[in-house]
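Here is the structure we will look at, set down as structure tokens.
Excluded from the complex is one protein chain; the other protein chains are retained at their positions.
So, chain A:
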Amino acid sequence: DQVLHIVPETFQQVQHLQHLCSTLLLDLWKPLLPEDIGAGEEVHIRVPAPLVQEVKDSLDQHLISYKILIPDVQKLVDESMPRERSTQRQEQGGYIYTKYHPMEEIDQWMTQIQKNNSELVTQHYLGKTFENRAMYYLQISQPSNKAKKIIWMDCGIHAREWISPAFCQWFVKEILQNYKSDPKISRFLQNLDLYVLPVLNIDGYIYSWEKERLWRKNRSPYMNGTCYGTDLNRNFNSSWGSIGVSYNCSSEIFCGSAPESEPETRAVAHFIEQKKSDILCYLTIHSYGQYILTPYGSTTKPPSNSEELMNVAEKAAAALMGKYGTSYKVGPTSLILYNNSGSSRDWAHMIGIPFSYTFELRDKGTHGFVLPVDQIEPTCEETM
């Protein structure tokens, strides 16, 4: 379709244009109505593609000169639409995994996932957030008479890292869609149970949707309600409060009033503590930076199984890079990023979980926390 720009000079030309518009039912953009076409005044007409040649020939015949204002209307329309429209995939009962979802939709999704995959998935209550919201995790477990080790993965401990919960949802979808057909996944589930907590910091996540996109912490009040939020990833009982934190509530890395002072931290810690002898691997998903981080953040002294930890992490980074060429740096937080204490990953390792990793997903700062929706799919696919 093209949009033509015409300035009729004579009354005859005006009449001809009016005739064309009404007989061919052309889309007049300017003026509003054919009767308003006047000599010496600008006319814009959208001509459907199949009629373009005919209209141009007719204008030429009547010695009416024209300009092409828009050579391809569809192209302009496509460019103005947000890209998610064209990458929408209807999966799992219509849930769109390539866009970010608010908390109510994630809650509904969890219920649906359990319903649609009840032979494998159960939803479990973990605890309550400060604002009294229920925290749920999904257990993906193939029935068997074997006792199975557990892999735990939590997402969304920091509210603004939206790609993280998006990844947890994607991960669940991928496992459930492919466990029958993909031999790797099927073998995986024969030997391991997966526990996934899609959003750990629910109050913070909701706050980042409704009030402040770049909020990080939870929403518990301090200083008589004049200051909000503890950094949940500084609140665990691993060298708590020693380094890389602030004791001031107004800081983004405020570690809380005591280790596990926050209900969200307690909910996760109590559960993991209980199950720790069965948990093989603790994964916590963050953004951004493109790192696979191993313990510790609080000291440069390497963990006891540091060689093995690094080995596995390096293999993971290589596999990830194989997909889209995205490069991830691997190593202990204290060496390659910064010092911090009270992190969930350090704590998990300290209580005996052998493989404990923090993933910092895309990107490296170009978009940072506000990763565009068209990167959800590639990020999730490569991380998978």
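Convention: contacts are C-beta pairs under 8 Å (C-beta built on N, C-alpha and C of every residue); 3 or more make two chains touch, one makes a residue touch a chain; residues count from 1.
Following the convention adopted for this analysis, contacts and distances are computed from a predicted model.
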Open item on the list: There's a gap in the complex where one chain should be. From "Methyltransferase-like protein 5", "Latexin", "Translation initiation factor eIF2B subunit delta" or "BRCA1-associated ATM activator 1 isoform X3", what does UniProt name that chain?
Closed with: "Latexin"
Task: Residue touching the undisplayed chain, where the options are A:150, A:253 or A:267 - done: A:253
- [ ] Quick one: say which of A:51, A:227, A:350 or A:373 touches the chain that got left out.
- [x] A:373
Task: Of A:67, A:124 or A:213, the one touching the omitted chain in the full complex - done: A:213
TODO: Over the whole complex, note the residues of chain A touching the chain we left out.
DONE: 79-80, 82-83, 99-100, 209, 213-214, 216, 231, 244, 246, 251-253, 289, 337-338, 365-375
